[in-house]
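Let's turn to subunit A:
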Amino acid sequence: MNPYGPVAIYLCVALAAALLFTFLPGLLGRKKPNPHKMEAYECGVEPTSAVAGRFPIRFYLVAMLFVIFDVEAASFYPWAVQMHSLRVFGLVEMVVFVIVLAIGYAFVWKKGGFQWR
Partner candidate 1 sequence: MIAFWVLSVVLIASAVWTITAQKPVYSVVGLLANFAALAILYLTLSAEFLAVIQLIVYSGAILVLFVFVIALLSSGVAPFAAGPNRMPKAALPAVALVCVALGFVVFAVTRGEVAIPPPPAGSTSALGPVGTADVFGSVGDFGKALFTTYLLPFEVTALILMVAVVGVVLLSGTAPAKAPTRRRAAGVRRELREAVVRDGEDRR
Partner candidate 2 sequence: MRKRLFNVGAILQGLSITFGFMFKKRPTIEYPSVKKQHAPRFHGLHELRRYGDAKERCIGCELCSSACPANAITVIGAENTPEDRKSPGERYAARYEIDELRCIFCGLCEEACPTDAIVLTPRFEMADYRRGSFIYSKDRLLVPPDAGVGAAPDDRPGGIPSDLGRVAEIKSTTDVEEGYSATHRGEILKTERRGLAG
Partner candidate 3 sequence: MPSTQTPPIAGLAIDPPSLRPPIDDAVIERVEPAGLHARLEELAAGGFTMLLDLGAVDYPQREPRYDVVYHLLKLPATAATVAEAGTPVRMRVLCGVPGERPQLPSATGIWKSADWAEREIYDLFGIVFEGHPDLRRIQMPGDWEGHPLRKDYPLRGPAREKAPRPPFALKSNVQAGTPPTGRTLEALQEQIARVREEGASP
C-alpha cells in the first residue's frame, strides 16, 4: 500500500478527534451569557477602546524575512540529501547560494532590521 494511505486514514481520525475536542464543549457547557461576559477582557475595566492601532514595521518585517529565508531553508533539503553524492561540487554550489543570501542578510542587519527596539 502506498505509505500515504495510512497517513490519510490517520489524518481523518485526528480530524475527528480534534473536532470532538474543540466542538464538544459547545454542546456540553451550559451557557449563561451576560453583557459583561461578552465584552473583551481588559484586566477588569471596560475595554478602553476598540482593538485598534497599528504595529510597528519591524513586526511585519520579521514575517516577510521569514518567508524569504524559509524558501532558502527549503532549498537546502534536496541539497542535504544529495550531499553524499554531490560532494565538493554541491558544497561550492551551496556556498555560492549562501553567500548571495548572506549579502541580503547583512543588508538587513545593517539596516537595523533585526533591531527590536
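The working rule: a residue touches a chain if its C-beta (ideal position, glycine included) is under 8 Å from a C-beta of that chain, and two chains touch if they have at least 3 such contacts; residues count from 1.
If you want to know what made the cut, all candidates are chains of the complex that A comes from, given by their letters.
What you see is a predicted model, and the numbers here were worked out from it, not measured in a lab.
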item: From 1, 2 or 3, the one in contact with subunit A within this complex; value: 1
item: Residue ranges of subunit A in contact with candidate 1 within the complex; value: 2-4, 45-46, 48-61, 63-68, 70-72, 74-75, 77-79, 81-82, 85-86, 89-90, 93, 96-97, 100-101, 103-105, 107-108, 111-113, 115, 117
